[in-house]
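Take a look at this one; I'll ask things after.
Note that this is a trimmed complex: some chains were dropped, and none of the rest were shifted.
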């Protein structure tokens, strides 16, 4: 995968049910604003709050509707469910599977290496590693990544640590391999691309796909300064929809922009009035930026 | 619930499939050695490594085979799956549902209060809170617990923090309510009972049910010194099968004692030789203790 794309939020209706019509509409909404691929069932999708059937259905709908490649989130704490979800994603037409480090129980790097090898051995589509310490308390080690990168069916990684030193350490190990090192933090998109990253899977690409696309295009055109300036211009909005107000903030902001993002699912709750006001201000700033893209 | 019981391990066969025959046999094995209730699909069961169907089936088999009350683990990161699992457990005949604090995404205490209220409102069987910071990085606050304890369908709690000060702070808030405060750490069983706890849901009750029962009985008989001495005598074994070598260590030790504990499921891996030797020593010590029970 190269370029930028969102870990697509999943629209739920007021009763919390999967809203397939809105999901299809949302695929069109982000594609119309510029994305290179779509990632259903990533962390922003609230996949952990869905049943396995709902997750599979979400991938199916997105794969059916999308005109760009689909990298489907299929990771669970256990191998069994991960393999089932990966098979279902492959059957649904997903191009690759994004597999989060198994969480809940703690595991050593040696165990994670064995686990990912088992997933990649069994999968019919390429497997991408996914390291997101904020949710899992695990950070894949560059040496472990480098070993896994040699597996013929491991295609790349999403690094959501936000740690650009580790990103560079990893990139140095995988630069000569067929391994797409993607960044998962919109706040360091330009920096990750400049460090050799192939793209970004970004919450920011849900709410501001015009910006993430423009950053990638500036990078590709060799205009690193513009890529950096645009990244910096989006850094507060990015923080607000991730570490700040999280998925509820992201979905609220998307709805304010007119995207069919739908409701959050419990235990997530809508943002409070202070959060909404802060997000409104950031959206207004973004409109000014967008006029210049 | 009162007394002691295990968060029952789930026997898997060599291929990782749920071994229902072994599970039935295991229910008999622990019941023969003394338990007051059984907890299928707790953390020790590797429930997070099973599919929703496997979890439901595990509860069904245990509820069918058990002659003691069944407290079924039904918590997931999301409300939808939690409600489905709780309904399935109620249908299978479980007496109550143990609902872990929703993990992966972080939540405030206010959100957790809203979440547990929704679960308890919907459930056909009593709901027990489950706080296990080692796995979830969340520790339920005594004030939040006290508020939830007033809900007519919240029956109690399993506190696996190991923190006896917090246990006492909680007990003081719920002492006059119909709320079973249970401890989830075998290493402080006597202390939790003496502090007013109604019982324990204990990994230790998988490998040494004779001991956990003896501790509870000593407590009930007013022999707190014996309860404390037995707890202290088991503290290394308890540590080894929890913080030390975790579920793989627990299952190995159970098999060494002749229990049909089965294999672990990936990403869990069998303990290494050093771990096995340490567990063997602790089992030998336990045999000496058991002779005196």
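Going by the order they are written in, the chains are A and B; count residues from 1 in each one.
We adopt the following convention: contacts are C-beta pairs under 8 Å (C-beta built on N, C-alpha and C of every residue); 3 or more make two chains touch, one makes a residue touch a chain.
Quick caveat, the model's predicted, so the values are computed rather than measured.
> Tell me, please, the full copy count of this complex, given that what is shown in place amounts to 2 chains.
4
Following the convention adopted for this analysis, only the chains that are shown with their structure count from here on.
> When the centre of a chain is set as the mean of its C-alpha atoms, what distance in Å lies between chain A and chain B?
35
> Please give the residue numbers of chain B that touch chain A in the complex, ascending.
16, 43, 46, 48-52, 54, 76-81, 84, 102-107, 111-112, 114-115, 118, 135-137, 246-247, 265-269
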